[in-house]
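What you see is the complex with one protein chain gone and the rest in place.
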Amino acid sequence: MSQRKLRVGMVGGGGPANFFGGPHRRAILMDNTAELTAGALRSNPEESIASAKDLHFTRGYGDWKGMVEAEAKLAIGDRIDYVTIVTPNDAHFGPADLAAAHGIGVLCEKPLTTTLDEARRLQKTVEATGTPFVVAYTYTGFPMVMLAKTLVADGAIGEVRKVEAWYPQGWLANNLEQSGQKQAAWRVNPLKAGASGCGGDIGTHAYEFVRFVAGVGATRVQARLKSFVAGRALDDDFTAFAELENGGIATIAASQITIGLQNDNGFRIAGTKGTLEWSITDHNNLKHYQGGQPLKIYRLGAEYDYFPASIKPYIRVPSGHPEGFHEALANLHLTLQLTIRTKLGEQVPTPFAHPGIADGVAGMAFIEAAVASSKAEGEWTKVG
Amino acid sequence: MSQRKLRVGMVGGGGPANFFGGPHRRAILMDNTAELTAGALRSNPEESIASAKDLHFTRGYGDWKGMVEAEAKLAIGDRIDYVTIVTPNDAHFGPADLAAAHGIGVLCEKPLTTTLDEARRLQKTVEATGTPFVVAYTYTGFPMVMLAKTLVADGAIGEVRKVEAWYPQGWLANNLEQSGQKQAAWRVNPLKAGASGCGGDIGTHAYEFVRFVAGVGATRVQARLKSFVAGRALDDDFTAFAELENGGIATIAASQITIGLQNDNGFRIAGTKGTLEWSITDHNNLKHYQGGQPLKIYRLGAEYDYFPASIKPYIRVPSGHPEGFHEALANLHLTLQLTIRTKLGEQVPTPFAHPGIADGVAGMAFIEAAVASSKAEGEWTKVG
Amino acid sequence: MSQRKLRVGMVGGGGPANFFGGPHRRAILMDNTAELTAGALRSNPEESIASAKDLHFTRGYGDWKGMVEAEAKLAIGDRIDYVTIVTPNDAHFGPADLAAAHGIGVLCEKPLTTTLDEARRLQKTVEATGTPFVVAYTYTGFPMVMLAKTLVADGAIGEVRKVEAWYPQGWLANNLEQSGQKQAAWRVNPLKAGASGCGGDIGTHAYEFVRFVAGVGATRVQARLKSFVAGRALDDDFTAFAELENGGIATIAASQITIGLQNDNGFRIAGTKGTLEWSITDHNNLKHYQGGQPLKIYRLGAEYDYFPASIKPYIRVPSGHPEGFHEALANLHLTLQLTIRTKLGEQVPTPFAHPGIADGVAGMAFIEAAVASSKAEGEWTKVG
Partner (left out) sequence: MSQRKLRVGMVGGGGPANFFGGPHRRAILMDNTAELTAGALRSNPEESIASAKDLHFTRGYGDWKGMVEAEAKLAIGDRIDYVTIVTPNDAHFGPADLAAAHGIGVLCEKPLTTTLDEARRLQKTVEATGTPFVVAYTYTGFPMVMLAKTLVADGAIGEVRKVEAWYPQGWLANNLEQSGQKQAAWRVNPLKAGASGCGGDIGTHAYEFVRFVAGVGATRVQARLKSFVAGRALDDDFTAFAELENGGIATIAASQITIGLQNDNGFRIAGTKGTLEWSITDHNNLKHYQGGQPLKIYRLGAEYDYFPASIKPYIRVPSGHPEGFHEALANLHLTLQLTIRTKLGEQVPTPFAHPGIADGVAGMAFIEAAVASSKAEGEWTKVG
């Protein structure tokens, strides 16, 4: 029953201003199933190596290229099993593509890349090598979101008619980027972030609710991207109408200028037989409306039998012990780890269908279509 | 200090299947300031007279025309001071216009009429005669919504950037109209309801949040009206983007096919200094977000000094005694009554700026623009 | 189908500082089934008559004795059908007993009287004359509380084990009574309020949740009454343990010094098969917990078939139109009116089992036992 710890590499996430490195390290470590093996954590090589040491990585590297190439030469069991990429968007493609080329698994932050073209090139590498790949659409790691996906797939709400997905924030309501805040600075810079600021940063999460939970993608889109803060090159507000593959519709609303809203993503999916609703502001509950019946609220808890076997491994504690963001992120690592272990021949539970390379590409296709629609005054634009 | 009761006439609202007649009668009666004087409550003259008797109206009439003309001949103090119109949309214009022509006050259900043209003709009559006029945008009668309007006007959230207004319901998710349900039947009938079903019934409430609370109207709109239920002539789902007079933006989302959602309207208004949020699902509270500060929640209660003098007369009881829909509706009657009493020379508090004839016209202009945009595949359309 | 309006008398409730007169008048008027006929509204006879005129009562009286005696001489149909008593506690017994002696129905504010002895004398009169009688435990008028009672009675949660009832407020956290606030002044005066301040004012509501909803009374009690505000003769905080007739237990917690809490009564009832929970802070919903199942939330709405026929007449509007305190109070008037109409031979729905004279007596027995226990340092005390 003893299971070796998987070895994890990390690209980015080591600087003092970085936000997502810490959460990923907690997600990797908390379940006692993986260890921090190799780090290329900062852009300056010396700082990168120092940071890896400070953060107790077994091996520090000066840059990701060196890291991936060196690790690839090691034997399985010694070399990293996967790499976690937590750099700004423009620095996803490089390490992801190289790791995939070597068959090293990848957990990549969203959005997948900065352009759809890049995304498709990466997809080719990943599919050609059969590399395990997860995109960090972290909110799909919440067990109640996973339950929602399962309920929809099982027909609990009938045919999907309408999906509303939202993600309002307020932290960019002022020109924070000019105060030296690094998280803000790169997100409003087209060279770092890509063609959409708000859409690429959070609108893509909202759109993934449509695809992941409702199980249908957009065929065409009308979008409006707007910059409220003077001098900002990218949108800080993003709204889109979409038509869906199954004839249904969706609205995707994201904002970075809604002061006081924190990170309040969620969705409501209306079908022919009922409605499901979830919000991160009440993330351990899932609402299920049915006509004329009492509202049903599913609640998190390892002991509840309404969680199918596919979700049970993703719940850590009995009901009433709230899990949150770190556990959701750990669930994406868990899916990647289960995929890798399965490939290695270990007997483990079946990994849940969390977003992979194709989903990352679909996310980029949506952003590009939305950007094009907005530039064309909201004209209907096909999602590639 | 004794104040005579105002005399109220009612058009429609008498049949057994009617919904809004009852709430309006409760709203008229509850404050002990008005009485049910004249009724033309049903389309069949005999049933109309019988209904008025059953419902304890002082005088029953066979039809609204007869009622208004007969009452207009009576002296002030004997004749009705105002008429409440609770008929289907196509039967608003007639009695409203005739009453206004005689200077009899009008409280008219929304949407104002079935076409913008009708609405403008009515506006001419009302303005020419100076008739007190209120449109039953009932949710503007909730004290917390009134407080939100006041806070925005006082600059509490700075300049308005974005308004989100919503109104999801689920009662028309199936073809209820074919089961003989009368409330459903007329609402999906273009001859009775006008050019938009969902938009005219509830989207117009959501849009009025934009105008009433945020204090800005739409200049142009992109809209999508959709009928999910087969064979339905009008939209049962209504979504619109809008650009606002002040350079801001808005989304207006209404639906009648979101199963399990009841009547869940609300709004969020993001400004340069903060955000206000209200939902009928928590209607005695108003959220006020400010950057970096604790969230402030204003709560209903006659004793709270954060309600300005303009709102105090509209709160009936100390905090913790929940008021609701009937009181909100009574507040619109109160505004009309205060307007009438002021005109009669009584010393009464200043009526609050609830929606009047111009607001009803603006509501129709929005619907017409949305219908036109939707027919043109979501093309940007000027709001007249 | 035309039903005459019942004629209502009112004792108290006419002064400018009065709180409950207004709500009762709204409750009487809103449903268009009763009218304000006779009023003895203030202690000063001249002011009493003037107040009745101002408030549009048909007949004004100088005092309640004169009113009841004069009305009793009139014929049914002309005389008042029932009297609503909204005086301070020490002025309940007189008018209630006299009205009952004449067979005139009574809706009396709680607590029933100032002593258990008085309550029992009143009970004798009421039972001897068969007078329709309702005690204004207003929270029992909320439809979700009525549904909770029905669910318990129908076995939905099995045998009742434990009842928690609560009612925290904060308005007496300071010595408001010394500022001239009349509502405060009489409530802290033993001569006006009786032996318990907080217990008689609000603890009695909480205890009625135990009796009305759970359907079991207390057999013995341990209580602690405390005055936090210096110089106050009566308790402003009231807590009691109770043992129940069926072997279960209860806690009753009321407070007037919990700053910021408004009027936040509610209950939780744990049985052998499930738990029900209700709070006025979310009063149009009722929670039903069952082991291992999703939480069920019943929601208010005239169209929901989970409301039995016994409750349907007490719901006025479709779901999503929030009803509140005034409608709950109107529901108690409705029960009294249905009882009276049944007695008069009218065909009306069966009145719901709202609290009557025996319940008012039981409420007084509980208060007296709690006061005795507290004086004896919390000794277990039998509830009479």
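In this document, chain identifiers A, B and C correspond to the written order of the chains, with residue numbering beginning at 1 in each.
Operating definition for what follows: a residue touches a chain if its C-beta (ideal position, glycine included) is under 8 Å from a C-beta of that chain, and two chains touch if they have at least 3 such contacts.
Source: prediction; values computed, not measured.
Considering C:6, C:295, C:311 or C:329, the position touching the chain not shown turns out to be C:295 (whole complex). Listed residues C:260, C:308 or C:384: the one in touch with the omitted chain is C:260. Counting over the whole complex, subunit B has residues 288, 292-299, 303-306 touching the chain that is not drawn. Where subunit A meets the missing chain, the touching residues are 1-3, 5, 19, 22-23, 25-26, 29-32, 36, 53-56, 169, 171, 261-264, 280, 283, 299, 301, 316-327. Contacts to the hidden chain, counted on subunit C, fall at residues 157, 161-162, 164, 168, 170, 173-174, 222, 224, 226, 228, 237, 239, 241, 249, 251, 253, 255, 257-261, 268, 270-275, 289-291, 295, 377-378, 380.
Here, only the chains that are shown with their structure count from here on.
Distance from per-chain Cα centroids to the pooled protein Cα centroid is smallest for B. Comparing the residue numbers each copy contributes, subunit B and subunit C share more than half of them at their mutual interface. Between subunit A and subunit B the centroid-to-centroid distance comes to 43 Å (mean Cα coordinates, whole Å). Note: centroid distance subunit B to subunit C, computed from Cα atoms, is 34 Å.
Among the residues of subunit B, none is in touch with two or more other chains.
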